[in-house]
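One structure is given below, encoded as structure tokens.
== chain A ==
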Amino acid sequence: MVAVACGGDDSSSSNSSPTETAAPTDSGAPATDAPAEETPVTGGTLRVGLEADVDGLNPTASALAVAGLTMASAVFDPLFTFDVDGNAVPYLAESIEPSADFMVWTMKLRAGVVFHDGTPLTTDAVIKQFEITRNDPLVGLAVKPYYPETDAVVKIDDLTMEFHPKEANQYFPTALTAQLGYIASPTWLDALVADPTLEQQPVGTGPFQFDSRTEDSVTKFVRNDNWWGTDIIGPTYLDAIEFYPVTDPDTRTEMIQNDELDILHTTDTNQFQTYRDDPTLVTSIDDNGEEYFLMINTAKAPFDDIRVRKALALATDRQGYYDLFNSGEGRMADQMFTPDSPYFNADVTQEGNDPEGAAALVAEYCGENPVDDAGVAQCTDGKVNMEYQWSGPSVLATRIADFYNENWKASFNVTFDEKSQADNIQEAALGIYNVVGWRQFGAENPGDDRVWLECRNIGGISLNWPRFCDEARDALIMEIANPASPDERVGSIQKLVQNLHDSYAYVFMTHSSWAIVSTDKVHGNCDRKSPEGNALVCSINGRMFFQSTWLSS
Partner candidate 1 sequence: MTQTDLVRSELEPLVETIDVKTHFKTPRGIARAVDGVSIQIRRGQSLGVVGESGSGKTVLSRSIMGLLPRNGVIREGSVRYRGQEIGNCSDKEMQSIWGREMAMIFQDPMTSLNPVMKVGKQISESLRKNLGMSANEALAVAEKLLHDVRIPEPARRLNQYPHELSGGMRQRVMIAIAMACGPNMLFADEPTTALDVTVQAQILELLSEQKRDRNMSLLLVTHNLGVVAGYTDEIAVMYGGKVVEKAPTKTLFANTKMPYTEALLSSIPRLDQPSHSRLTTIPGRPPDLVNPPKGCRFAPRCAYVRDLCLNEEPELEQADSPDHTYRCFYPVGSPEYFERRVELTRKGELVASEGSN
Partner candidate 2 sequence: MSNTSVTAAPEDIVVPKKLGFGFWLCVIWVGLMAFIAIFASVLPLKSPTANFLNSAQGRPPYAPSWSHWFGTDKDARDVFSRSMYGARISLTVGFTAITAGFLIGGTLGVISGYYKGWIDRISSFGFIVLLSFPSLVLAILLTSLIDRNLLTVSLVLGLLSIAPVGRLARAATLQYADREFVLAARQIGATNRRIIIKEILPNVAIPMSSLALLGMAVAVVAEGGLAFLGFSVQKGITWGGLIQLGSDASKTLQNAPWIAFFPILMLFLTVLSLNFAGDRLRTFFDVKETTL
């Protein structure tokens, strides 16, 4: 399972930061409702509107965001993938067996699978990919802490291998559903060392293979006619897929309305109603994925003091935010789960809309005339000095900043710090920030969200962005990974929710919604099956899959 720097505004439009992609979540509602009597037809080119382009499509090095994962899902096959019930089921892998103590997992690959370049899929390929990924300073961050330095993956034979995670984890396979599970051709990976530009031309085992790519314009994949899955899973109908990165949501909307796109994804809630109103469009919206929240750097004054963190939460007008920026779509968030989720903790509510409370806390804090390590005073005329940073320039991001400033200015002297997208992620990853809007969580397997939460993930670059370390929390996380019973697991997860809340490192704002919109010509996204015939999710946090998709003329 791979984590990537991420963040940005909930409904952020043109300048939305790459979306967090830790792990899958509940399947969205079917993206299309193809009447049963219609029989799939082969042929046609699907034009996909993506919210961003990618630097490269190298699962071992590229920070794959939603757009990247969507493209990757077409050229690569994951070892495991989620079925509609949220279990990780074998895909490229044939089977996996844990040892009694869940410390060793023996995985068997499917026989006779070849990459687009003809290289056969073998244990060595998987191991090579694992090692390269683990040693990548960025993509490796989410892998390194969980495996021993040596013999993390041991080859048994050409198709069999053993995974030796550091700790027992009953849900280990979910780690192989995303970037770490997308197996790339070893030949290609070798070639990459010589010529990094090949990152633009991925080679996997997937139902589609790379055809051509113009950065920031269009990337074209064509059907892989000797795809291993054709017989066991089912035929791939589309002749080709064209991915168009269209960063501006309005433009994306126009394009699909002018029939310049067949399908798109977006988080811009302003567009949702437009889509619903258009009879020729089929829209599915899912807000069970990530949450949008204010993320606070607990390692840096003044927010190293929990009172100030709490004050910020209290000062924030969550309802106002929802009214202004969610266009009545989606739901306000109190925690990382929606009430629909079995893990939802009804006792936890996110405070807010309480300026007086905030003022009181700030008064108390500033009363102590605090200074940071450098001796800089943290308060000026009774208000806490803070910096709010965002990636811009983006009209929406600025509006949001203005809104927060309006909330906070009674108790805080807010400095605006508009960063280029790169710098914003930078400083978040390196802990050079006070408060920043962020989007995260919502992993299909809540256990997989641990990378954002554990002490071990604080370092030079921290995936634990708030840099908040709590042994109790880490203990909870271990319980979640190895529960005595499913019920106990639910309990622990709900405890974790409470723990998160009490740390005041996050101010939960909204459950962010992904909409997947297609024209009525697009069918079958949701008819995906696993080799064993389990029905598979058709979208994960805006990530789309097209193996089973077909176009009616």
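On the choice of candidates, all candidates are chains of the complex that A comes from, given by their letters.
Assume a residue touches a chain if its C-beta (ideal position, glycine included) is under 8 Å from a C-beta of that chain, and two chains touch if they have at least 3 such contacts; residues count from 1.
Bear in mind that the values here come from a model prediction, so they are computed numbers and not experimental data.
Novice: Check 1 or 2 against chain A and report the one that touches it in the complex.
Specialist: 2
Novice: Can you name the residues of chain A that touch candidate 2 in the complex?
Specialist: Within the complex, chain A touches candidate 2 at residues 13, 250, 254, 270, 274, 320, 323-324, 327-328, 392-393, 395, 398-399, 402-403, 405-406, 415-416, 418.
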